[in-house]
Every structure is written in C-alpha cells, then in structure tokens.
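Note that one protein chain is taken out, while the other chains of the complex remain in position.
The block that comes next holds chain A.
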Amino acid sequence: MTFNIHGGYLEAIVRGYRAGLLTAADYNNLCQCETLDDIKMHLSATEYGPYLQNEPSPLHTTTIVEKCTLKLVDEYKHMLCQATEPLSTFLEYITYGHMIDNVVLIVTGTLHERDVQELLEKCHPLGMFDSIATLAVAQNMRELYRLVLVDTPLAPYFSECITSEDLDDMNIEIMRNTLYKAYLEDFYKFCQKLGGATAEIMSDLLAFEADRRAVNITINSIGTELTRDDRRKLYSNFGLLYPYGHEELAVCEDIDQVRGVMEKYPPYQSIFSKLSYGESQMLDKAFYEEEVKRLCLAFEQQFHYGVFFAYMRLREQEIRNLMWISECVAQNQKSRVHDSVVFIF
C-alpha cells in the first residue's frame, strides 16, 4: 500500500522505458538491412537514435553494441540516483554480475600481459568501480582481496575462494563461478527479506538464472579438467534443480545425459523438446526465450522491484539481438539471423 510513496515514480519511469523496447516490426526491418549503415538508419528512428547519430561510417558491430549499452547505462544511472533504500540496494545488486565479469576480465588480461588501459576499455560500464585498475597488481586471490576487493560490494563473496595459489586459467574460472554463485545466493536472500511480490517474482527469476547456470556449467565442463566435485561446488544452493538435479548434472558426460536430467522437470521439458538429440547449438536461444517470457510476466504485477530487474535484463537481451543482427549483416549471413534473435514483444 505504501509502495508508491518511495517507489511509485521510478516504477512509472521503468514502465515508460519498457514501452521503448524494440518491437517485432523493428526487428523485421533490422533483419532486412544490407549494411551496418542501414541498421544505424533504422535505429535512428528508435530511442537509440541519439546515441548512434554521431557515429561516422564505416560502422563496426562493437560500436553499435557499445552505444546501445550507453543508453542502458544512462537509464540505470537515472533510476539509481532517484532511488531510496531498499530500492537503491536492489538496483546495485543488478550490476554485481557485471562487476564480477570486469574483475575476471582485468585479472585474465593481466595474466596474459595485456595493457590495463586496453582491458578497461573492454569492461562493461555497469560493472565499473573506483579501484578496478589496481586489480592488475595482484598475483593471487589473497592479494586480489586484500588490495582491491575488500572495499567493494564483492568482498563478502570472496570468503569461499581466497587462496594463496597463483592465478591461472583454471583458478580464475573457478573464482568467476564461485563469485557468481555467492552473488546469486546473496541476491536471492536479499529479495526474500524484502518479501511480498518482490520476493515472489524475484525468487522465480533468480531460480531460473541459477538453473540455467547449472546447465551451462555442466555442458561447458564436459571433456575438461574440471572434476565432478568441483563442478558440483559451482552450482548455486537454490533453484528448481537444487539439490537432486544438481547431483545428477554433476555426473553427466554428454549433452544427452543433461537432457535426460532436465526433462524430469516440467518447466525445462519444453526447452529441451525444441532440441534434437546430441545437439546443443539452439539451447542458448531456448533458454533466452524462456527467460524473456518470465521477464515480461513480471510487468503484469505492480508495486514490486522485479520490474527493474526485468527491464534491465530485457534491454540486455535487446542489445544481444542487435549484436547478432549486426554480425549477420556484416558477415553477409542474413539467412542465419533468426538463429539467435529472441523477440521480446
């Protein structure tokens, strides 16, 4: 009843933002473009217009993605500066995933002797923090934590992965997934504490995210050095698949065994029914389609924070769509454009 006192204005803002998402008609026009300049021309009639209008030709696909992301960042910052507690903390939680990605990018790039400035340019703007450049001096996770991350929101997530082992590719991968697991679980608990419609809707969305991560970790680790125990440790401790689905996924050795596990859960049966046996190429698209369906449903209820999370995720999906369409156009592979585009409306 009192939601609108502090959250009403921003909920109205985010619903307005949602109305600006690209429609099926927009995507149909974009899919018929012959060049990246055509894409820019079509996007000039949308909310992305002001961000792309000053970009000189020839355009690059990364430029289109970068400018579209800037729009999302501007909208996010507008909402964050207007938000009060606990909405401001909720909005900050949405960006921790990007923060983790940026940390891993800097650490990995430094391990490969890349220039820090070059790495900073590749970081996602939503995941930036003040001392991020100092990550380059750390040699192991303990130093990473002590020198930089102790003063960031990611500090509580490091308790499970602090070691003095030198950073190598495997340790970095485990660190990435352990951090993300801790972040998801923390976000989940925070939403549960908020209660009401926020807890109900966000529980569903975060549980889906946790389950999707579990499937991706399983598929990506097939045939690698990651042991079953290490794989099991990377799964989140919540979600529809927790705990029995995780036990079965941990021992899967191929995609068909993963399918066998997932088809026992009705919400995921429909996803895997779209794939033929032994095939995993379309799995990402199937998961994205399911996610978009759930995110759109979040807007059906009022007076909860789930709409902010849903909007951010829908915009990120839209940017992914634009990236894919741009790549297909640039590579002259327009026949493949519908392989990965997920329509939102």
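Criterion: a contact is a pair of C-beta atoms (placed from the backbone, for glycine too) under 8 Å apart; a residue touches a chain by one contact, two chains touch by 3 or more; residues count from 1.
Simple rule for what comes next: contacts and distances are computed from a predicted model.
For the chain of the complex excluded from view, the name given in UniProt is "Coiled-coil domain-containing protein 115" [choices: "cysteine desulfurase", "Tubulin/FtsZ GTPase domain-containing protein", "Alpha-1,3-glucosyltransferase" or "Coiled-coil domain-containing protein 115"]. Only one of A:D74, A:D169 or A:D256 touches the chain withheld from this view, namely A:D169. Listed residues A:H124, A:R142 or A:R232: the one in touch with the omitted chain is A:H124.
The chain not displayed touches chain A at residues 62, 65, 101-102, 104-105, 108-109, 112-114, 118-119, 121-124, 169-170, 172-173, 176-177, 216-217, 219-221, 223-227, 230, 280-281, 284, 320, 323-324, 327-328, 331-333, 336, 339-340.
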